[in-house]
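And now, subunit A:
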Amino acid sequence: MSIQVENLSFSYDKHEVLKNVSFSATENRILSVLGPNGVGKSTLFSCILGLLPDYSGKIEVDGEDIRNLSAREMARRIAYIPQSHYPSFNYTVFDMVLMGTTQQVSVFSTPGKKQIERAERAVERMGIAHLSHRGFSMISGGERQLAIIARALAQDAHTLIMDEPTANLDFGNQIKVLTQIKSLASDGYTIIQSTHNPDQTFLFSDLVLALKDGRVFACGKPADIVNRELIHALYGVDIELQSICNDAVRVCVPSFAAQP
Partner candidate 1 sequence: MAAQDSYKRSHVIVIALLIILLFITVIVSFMLGRYSISLKELFNILFSRVIPIDTFWSEQMEVVVFNIRLPRILMACLVGCCLSAAGAAYQGVFQNPMAAPDILGASSGAAFGAALAILLGASSRLIMATAFLFSLLTVGMVFVLSQRTKGNKVIGLILSGIMVGSLFSAGTSFIKLVADPSNQLPAITYWLMGSLSGITKKELALAAIPMAIGLIGLFILRWRINILTLGDDEARTIGVNTNLVRLSVIICSTLITAASVSVSGLIGWVGLVIPHLSRKVIGNNYRYLMPASMIFGAIFLLVVDNISRNLLAVEIPLGILTAFVGAPFFIYLLTRKGETL
Partner candidate 2 sequence: MKKTLILSLVLTMVFSLLAACSTQTTTTPSVEPSEIATTEQPADEAAATEPPVDPNAMVLFTDSVGREVEVPVNIERIAVSGPLAQIMVFALAPEKMVGIAIEWDATAEKYLPTEYYNLPVLGQLYGGKGELNLETLLSSGAQVVIDVGEPKDTVVEDMDALQEQTGLPFVHISAYTATTGDAYRMLGKLLNKEDEAEVLAAYCDNVYAKTLAIMDEVGEEGKVRLLYLLGDKGLNVIAEGSYHAEAINMLSNNIADVDDPSSKGTGNETDMEQIMLWNPDVILFAPGSIYNTVENDPTWQNVAAIQNGKYYEVPFGPYNWLGFPPSVQRYLGMMWMSQLLYPDIAQYDLYSEVSQYYQLFYHTNLSREQYNELVANSIGKAEAAQ
């Protein structure tokens, strides 16, 4: 059990965003959090990352309550991959990746040989070694996303939390990024990602956590829970599920198009 969330509730002032959310995520698995905008996916991640300490309930990582962990101890366990964005300064890709190793060196020093090697392995793993010395804001959105994932790998935490890793990416980059994520899961990482796209859950996740109004609406394998009732409840639209490739994949088709 690398991440265990029990009865998590969180409010901004009076407004309750998360109510009694419980789930767990384990190694070698991708957990996709599904839900419409504003349902509390980002808040949930912020709680797990220890950025919002005023929650009630319990969050454990590797069996330890995160309230007892310092920022540095957290960083050794969980890495965060935010939505792709431009930093204030145009760092090189390699510098950006190397920043992930910060928790491994003391406050008064800079990353050394060991950290540089780790960062090099990470960029190679993500297939972006050739971009190492390019400016971070000069490369494509997909490449930036891969660089941030490389940074998470260099950080050496084994749970990765990704905020809509494929948002704003073109189709090719979406597949490239998701494929990398899948291969990371099979290497033993615990992955929690949020997504807008129900279709992706069938191919690229092992578990789906569906959130509605801050509560867990459903939780289970995508094939078991992602259906027209769930989509209707979450997004208020009608769809038909179509199975293709011997049910290896299912596709959500809007009802009007599915009419014979």
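Methods note: contacts are C-beta pairs under 8 Å (C-beta built on N, C-alpha and C of every residue); 3 or more make two chains touch, one makes a residue touch a chain; residues count from 1.
A word on the picks: all candidates are chains of the complex that A comes from, given by their letters.
If you're wondering where the values come from, they're calculated on a predicted model, not measured in any experiment.
Within the complex, subunit A makes contact with only one of the listed candidates (1 or 2), namely 1. Residues 46, 49-51, 70-72, 74-76, 78-80, 82, 87-92, 94-95, 99-100, 102-103, 105, 107-111, 116-117, 120, 132-133, 137, 155 of subunit A touch candidate 1 in their complex.
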